[in-house]
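Quick one: the structure is below, and I'll ask about it shortly.
For this depiction, one protein chain was excluded, whereas all remaining protein chains were kept in their positions.
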Amino acid sequence: MAQITLIEAVTQALAYEMAHDDSVVVLGEDVGVNGGVFRATQGLQEKFGELRVIDTPLDETTIAGLTVGLAVQGMKPVAEAQFEGFIYPMMEQIACHAARLRHRTRGRMTVPAVWRAPWGGGIRAPEHHSEANEHLFTNIPGLRVVLPSSPARAYGLLLAAIRDPDPVMFFEPKRIYRQYKEEVPDDGEALPLDVCFVLRDGTDVTLVTWGAQVKEALEAADALAEEGISAEVIDVATLTPLDFDTIAESVTKTGRCVIVHEAPRTAGFGAEIAARLMEECFYDLLAPVQRVTGYDTHIPLFRLEMKYLPSVERIVDAAKRTLAVS
Amino acid sequence: MVELYKLMVSTRVFDAKSVALQRTGKLGTYASCLGHEAAHVGIGSAMKREDSLAVSYREYGAQLYRGVQPREVYMYWGGDERGNDFAKAPKHDFAWCVPIGTQCLHAAGSALAFKIRGEKRVAVCTIGDGGSSKGDFYGAINVAGAQNLPFVAVIVNNQWAISVPRKIQSGAETLAQKAIAAGLPTIQVDGNDIIAVRKAMEDAMDRARNGEGASVIEAVTYRLGDHTTADDARRYRGEDEVKEAWTKDPVPRLRKWLEAKGAWDEAKEKAWLAECDDWMDKEVDAYLQTKTQPVEAMFDYLYAELPADLVAQRQQAIDLDRKSHG
Partner (left out) sequence: MADIKTFYLPDLGEGLPDATVVEWHVKEGDTVKLDAPLVSMETAKAVVDVPSPFSGKVTKLHGAAGDIIETGAALADVEIDPNAKQRADAEATGHHHGPKKSVGSPAPDNASKVVASDDGGEIESNGKPEREDEGTVVGAMVSGNAVHTEQVSSAGGVKAVPAVRALAKKLKIDLSRVRPTGAEGVVTMKDVKDAAANGSAALGAAPARSAAARHLAPELPEPTAAPQRSAVSLAGKPVRTGPPSQAVMGQPEQLKGVRRNMARVMADAHAQVVPTTIVDDADLHAWIGKQDITARLVRAIVTACKAVPALNAWFDGKNLTRTLHPQVDIGIAVDTDDGLFVPALRNADMLDAAGVRGAIKRLRTQVEDRTIPASELSGYTISLSNFGMFAGRYASPVVVPPTVAIVGAGKLSHDVVAVMGGIEVHRRMPLSLTFDHRAATGGEAARFLKAMMDDLAAPH
């Protein structure tokens, strides 16, 4: 059985779906012959040909616009932005069209497309290759924003994203692309979108996070357990539409919440979750909600990078702060 | 030819009626196509039903030919999304596109879909002289050339991009020659000569349909009206220039030609105008009698299935509406 890394799980999912659905095509820069700069699309052009794995000219706007056109005409395009730092030129096509076409044509035109991008920091990359900008998309109605945090979830959620009839932003945390392997059977089983995954049960504090920080959150939970503090860890996975119920159920139980994300603090997606907790779970909270996030500055070049990203220590401290208040 | 002339006339009748509706407070901002009838009808009438058209927001002549109804135009500019849900026009034609130039990539994406599926269909986009400065246009013709797509871009050069005249829009001597940079065959035609437009279109469509790739056409015309009903062109262009342009009006030009051939006369003109008036009355009535959508229409068609998290908001909107309106 396949023991694969997260990036290999992406390839596996793409290969599966392309083999079973002719309308799925992959497009982007260097995705064909080169198999993608992270090898996400390795071997696909060989298997499925140039018409289904397309090396586009170097223009993100072109890639995004082609994706809209392809999707409207009944294909299921999976576009790649080479790095999320390069996704900005795509935003017009995504926000003005992909997210709106179904709505503005009363369902006549729909956009079953996926935009994939390697996301987030921590690989000592050059400038602009470490962005975490998921919150720029979570405020756009009509989009889904999904971040896998393990090989199995990458496989299952990408399948779900491709099969979903609406546009999905699929941000892959590159820091954990190859961090570890997992048994991921190539059975075409999709995982559900729009739900959180409770990765670890606990009773004292809820750690809510997504993407690469799931790793740190789980490590923080281990560290807390050694001190007798039982932490529940939730991987949000689909940021929007948000499965707030799962988070609320957990926080109602524990009374304490720490939200972790590497994107900058102000108006990061953690703010949305914190606001919802206040609106709907206020009387169950035993302490103010904590956010452990990137600072409100640009992610530094790599020498200081690891001092910027939320660390296990910061998460543990935040959890303890919630416990220090009665 | 008579049919084409009749359509040009009906387009003009429609346009005049539209402006009148706006000026009497029955329509929101409207972009007039006065003077563009030959170009627009020429484009639309050269296409087959299975082809796909991606317009900006002015090319009614082409759209009316393909089955878009005036009431749909009015619903759109009148603030109702249902206008984009074409009842009779092909479902694979795009809706009006406000973000300039983005429609060119939609056409390129459509063409790519046709190519991948081996269909003998062509994707056509229209764009203005101003729009041809935008990245999406360059990206579209570039990828159309790189991928040999069944794609035709028609630059309807009406000399004005709101208040910016053609000569400071681009340093290129013609807009058609931008296609050379993309490696595409290109031609500049008199956009007020419907025969020239048709010929150029038919050549381009044939090439595309036969797998010979993409083309660009520049149809030179003049924007006799304002940019939209919210604009006053007298602020930035002289009366003399406009007067001069009226002498090249395509509608009487074609009429003269048809009358010389004995194919048209005053009686036919009167009869046709009367028919057009009837038709417009029906359309305007249908539009004015359309009730505003219920408030929940805001939420419907956002996704294929409204996510659980949004159901509460939808209900809130309904409840609030019920409260204020009983």
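A and B label the chains in the order they appear, each numbered from 1.
The rule is simple: a residue touches a chain if its C-beta (ideal position, glycine included) is under 8 Å from a C-beta of that chain, and two chains touch if they have at least 3 such contacts.
Fair warning: this is a prediction, and the values are worked out from it, not measured in the lab.
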Hey, which of A:Y177, A:F269 or A:Y308 is the one touching the hidden chain?
A:Y177
Among A:E131, A:E172, A:D243 or A:E262, the residue in touch with the chain that has been omitted:
A:D243
Tell me which residue among A:Q93, A:S150 or A:T240 touches the hidden chain in the full complex.
A:S150
State which residues belonging to subunit A touch the missing partner chain.
3, 5, 34-39, 42, 123-126, 129, 150, 152-153, 156, 174-175, 177-183, 189, 191-201, 219, 222, 235, 237, 243, 245-246, 248-249, 252-253, 279-281, 283-284, 302-303, 326
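Here is the rule we use: only the chains that are shown with their structure count from here on.
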So in the complex, which bits of subunit B are touching subunit A?
52, 54, 81-82, 84-86, 91-92, 94-95, 98-99, 102, 104-117, 123, 135-136, 139-140, 142-143, 146-147, 301-304, 307-310
Along subunit A, where are the residues that touch subunit B in the complex?
25, 51-52, 54, 56-57, 59, 61-62, 64-75, 77, 89, 92-93, 96-97, 101-110, 141-142, 164-166, 194, 241-245
